[in-house]
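One structure follows; several queries about it will come next.
Excluded from the complex is one protein chain; the other protein chains are retained at their positions.
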C-alpha cells in the first residue's frame, strides 16, 4: 500500500485549481452555487471552455479525445470542479452514450457523434424509462418496427431529464418479440427534431423543470442509427448503467454541499454552528462523508474484492449522505427554509421576499429534487438486492 | 372524550403506592433494581404478599380471583409497581396459562391450578418453541401419542424461560398428523418432576441463567391434563399469544429504566446530563416513551380501530424504545459499562472491581438480556407482517 | 378516562371528511389555491367551523381543542391550505385569553365567519414561536402603541382582516392589533401556503394586552397552535400512508405488485407504527389543553417534535415508495411530502423544539 499522492498528482491539483480560477465564468459558478438546475447555456459555455483545454471528457480514452488521465486525476478534477462550483457537464452525452458509442458504435457513428459530444455542441437525453418500466426496465414496450432502411418508433418515454433542450436521444425499443424480456431490445439514436417527437414537461415537486415525458409517434429512425447489433440493446444498456452506477456516489457534490451547510449554520452569528448537538450531528456526517471519499478512492484504485457490490454500496450510502447533509442544511435554515423562493438569477422568477437570507434561495429546490437520489439509476432496494446477490455467492 | 382520571383512580394510585411502600420488602426491590433476573425466592415471596392483599392477578376476572379492576387501574398498578422496583410476577402462570385455563380448561383443571397460580405456590414455564420452530411455531414436531388414559410425550423444547425452577409446564405437542400444519396440535399441562423431563441450561450472552432446553423423553401425561379439545391446541396458543402481545409494550419497565438512565447520566457531577446533545437525545426518547404510554392507555380504552395492528405496533415500538433507553444508559456509563460485573446481591458472584460505580452492576446484564425484546413473542419482522396484513385489508 | 368520540365529535369528523372530499378534492385543490389564500374560506365559514372552539358568549359553539383537533386532522388529510389554523386556533385562543371589548368583537367576527385574524410573531432570523420578539412598542396614546420592527413568515396576512402583533414595550410583552395594510409582501411556501412579511415602520396599533396578561394569552395561542399542528400532522401522515398503500397495491415492477415485496410491506408497517405513536401523543397534549402552565407547554412542544419527525418520515417513505412518480406535481404524495416538510419547520423545527424540551428534562 502506498498512500502518498505522486508529485504529479499534487501538481495536477494545483493546475486544475488555477485553470478553474482563471476560466470558470463567475456568473456560471454563482448560478450553480444556488442549487437550481443549471440552464443549458451555462452548461454549453462551460463545456466549450473545457473542450478548448482538452478537458471535456476526463474519463474518455485518449484515442477518442480524452486527456489520458489516471482515475486519481479524474477524481481530483471532479473534486476541484465541485469545490469551485463548476456545473458538471450534462452526463447523457459524456458519461452515458459516449462510452457506448466508442465501445459498440460504428465508425460512422463515432465520427459523427463523439466530436460533438466532446465539444458540447450537441446535447443528449436518455430514453430508457417508460410509464410501466421504471426500476424494472426490461418491461419496456416502445416498439421500433423495421421499414426498409428505417425503423418506425412508437412509444412513450418518461423521466427524460433535459429532453426539453436535448438535440439527440438514445433510447431502447423492442425490435422483436421474445420470451426473455431482455431479448429483442435495440439501442437507437434519435434526433429530437424529428417529426413525431413530442416533449411534455413533468412538473416536479421542486417546482422546477428538469424532467419530461417524450412521446414518439411513428418517428422514422435511419437504420444506420442502430447501435451495435439489433436485439442486443439490453447488453449495451447494462454496460451503460454499470458505468453510471460507479459514478453515483455524489461524493464531490456532497463535499460542496457540506461546505454550504456549514456556511448556513455559521451565518447570522453562527447560533447553530455553536450548538454542541448540531456540531455533533455535523461531525458525524463529516465522518461518513470522509469514509465515502475514501470508498471512492478505493474503488478507483481497483482494490475492491467485489466491485459490483461496492458500486451499489457507493450509490446507497452516497444518496443517504446526500440526504443527511441537505437535512442538516434545512435544519440550519430553520423556518426560512419554508418559502418557495424564486431563482434570483432568473429574471422572470419574481421578487424575493423581504429579508431573504443569502443562502436560502435554491436550497429547498435542490433538497426536493435530490429526493430522487434514492430512486433513479436503481432504487436503494434494487441496490440492496444486487448486493445480497453478490454476498450470497461469496 | 374525557381525559380526567376519576376520583377513584387518583385515590387508587395513592392506595397502591402506600401499599407498596409498606409491603414491598426493601431487599427484593434493591435486588430487582439492579437489572439482574430476580431469583425465584423473591418472586415467590412478593407474590404471596400480593396474594394476601388479593392483588396477585390484576387482569383476572373476579370469579377466578381477580380484584375486579378496570383496565386503567391495572395500568396504574403496573406503573406503580415498576416505579417502586417491585419485580413483576412470573408471567407464565398469571399472564399466559391462567387465562387459557379459566377460558378453556375443565372444572377440575381450574380447581387444581388457578388457586396455586394466584398464590404463587406453583411456578409455570412455557413449552412452545423448538429448535426448528421459533417464530414459525406451527412447524413444531414434539409428539404426544395416546396410550390408554395417558399421552406419551417426546420432544425437545427450547428457550424455556425459568424451566429450571418451574413446577409445571404448559406445552404444545402433535397428537395427530394433518395437512394443515396448525391442525393436530394439542395443549398439554405437564409436571416438571415427571420422569423423562430433563432441563439443561442455555448460557446466554448476558452471562445469566434464565432460559433452558427441556428434553421430553416418554413423559407420561394423564389425559386429564389435556386442555380443551385434542387437536385444537393451536387456537388456545393463539389466544395466549394474542394476550401476550397486548402486554408487550414494556412501557412500565421502560419508564423505570428511563429514570435509572437519567440517574446514571446525573451521577458523578452530572457531566453527561449537562451535555446539550445528550439531553436532546434523552428528551427525544422521553417523547417517544410518553407517546407509548398514551398508546397503551388508548389500547386499554378500547378506542383503537385496529387492535391487532395496534398491539403489534406497541410491541415493535416498545422494544425499540427499550433499546434506545438502555443504549443511552450504556452511553452514560461510558467505559464503566465494559466489565462483566458479578451480581453484588449474589454471595457466590465474586468481588466487584475497585471503584465500581453504584449503578454499573446489572446494567449490561439487563442490556444484553433485553436484546431478545425484538425476538421473542413474535420478532419485529413478524409484527410488521401482521401490521401489513391488517393495513392491506383496510 | 374515555377516548371515545362523542356523537357530535363523530358527526363533525364525518361531515368534515365528506365536505373536503366533495369540495376540496385533489383535482380542485390546485385551482382553489391559485385563487388566493381564502378561496375555500366561505365554505368553512358556512359550516360554522371557525366558531367551533369559541365560547357561546361571542357566538361560538363552546367546543374544545379536541373538536378543533378532530377538524385539523381532516384538514391535514385533505391537504387544506388556508387561514383556519391562524384564525380559528392561534388567534382565537389568544383572544379568548384577553379581556376587553376589542378581543370580544374580534371573536364575534371570527365566530360569524366574517373576519380572519392572524398573529404576527416570527421575525427575520428567528428560529421559532418560543422566541422573544424584537419588535418595539412605544406608547402613542391611551390605548395605542407605535410599532417598529419586522415580522416574517406571517401566515395568511394577505387575506386577514386584522393582525395581532407581538412586541416589546416598557412593561414587557405587548399584544397590539393592526390592519394588515402597509409595507407588506406576500409570498408562498413550498406547500402552497400563504405567508407575508410585514415591515412595521412606526405603525400604530391598539393594545390588546401587556405584561403578564399578554404572556398568558401568547402561551395559550402557542400551546393551541402546536397541538393543532400535531393533529394536522396525524391527518397528513395518515393521508400519505393511505395514498402509498393504494399506490403499491396497483403498481407492478419485475412482474409483481410493489405491495407484494416484503420490504415494501414492512416499510408501510413502520409508517403505521409511527402514526400510532403520534396519535397517542396527541391525546396526551389534548388531555392538558385546558390547563395553562408549564406542563401544557411541555406537552405541546413534545407533540410538535414528534409531529415533525413522524410527518416528515412517513411522507418521505411514501414519496420513496412511489418511485419516480412521487417526484411529480401530479401525485398527491408529492404534496403530502411538501406539507410534511414545511410542517416540520413551521413555528420552529424539530431541533428547536427538542432543545426546548431538553431544557425542561429532569
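So that you can tell them apart, the chains are marked A, B and C in the order they are listed, and the count of residues begins at 1 in each.
Everything that follows uses one rule, which is that a contact is a pair of C-beta atoms (placed from the backbone, for glycine too) under 8 Å apart; a residue touches a chain by one contact, two chains touch by 3 or more.
Quick caveat: nothing in here was measured; it's all calculated off a predicted structure.
Participant: Which displayed chains does the hidden chain touch?
Facilitator: Output: missing chain touches A, B, C.
Participant: Of the listed residues B:25, B:54, B:68 or B:203, which contacts the missing chain in the full complex?
Facilitator: Reading the full complex, the residue touching the unseen chain is B:203.
Participant: Given that one chain is not shown, which residue among A:27, A:41 or A:303 touches it?
Facilitator: A:303
Participant: May I ask which residue of B:1, B:262, B:364 or B:387 touches the chain that does not appear here?
Facilitator: Result: among the candidates, B:364 touches the missing chain.
Participant: Taking the full complex into account, what residues of subunit C touch the chain not shown?
Facilitator: Residues of subunit C in contact with the hidden chain: 261-263, 266.
Participant: Could you please point out the subunit B residues that touch the chain left off the display?
Facilitator: Touch set of subunit B with respect to the missing chain: 129, 132, 134-136, 139, 158-159, 202-205, 207, 211, 268, 271-272, 275, 277-278, 330-331, 333-340, 351, 353-355, 357, 364, 368, 371-372, 374-376, 379-381, 384.
Participant: If the missing chain were put back, which residues of subunit A would it touch?
Facilitator: 1-5, 9, 72, 262, 276, 279-280, 282-284, 286-288, 290-295, 297-298, 301, 303, 309-310, 312-314, 316-317, 381, 383-385, 387-388, 391-392, 394
Following the convention adopted for this analysis, only the chains that are shown with their structure count from here on.
Participant: In whole angstrom, how far does the Cα centroid of subunit B sit from the Cα centroid of subunit C?
Facilitator: Taking the average C-alpha coordinate of subunit B and of subunit C, the gap between them is 42 Å.
Participant: Rounded to the nearest whole Å, what is the centre-to-centre distance of subunit A and subunit B, using the mean of the C-alpha atoms as each centre?
Facilitator: The separation of the two C-alpha centroids amounts to 53 Å.
Participant: Return the residues of subunit B touching two or more other chains; collapse runs of consecutive numbers into ranges.
Facilitator: 276, 280
Participant: Spell out, as numbers or ranges, the residues of subunit C touching 2 or more other chains.
Facilitator: Only 355 qualify.
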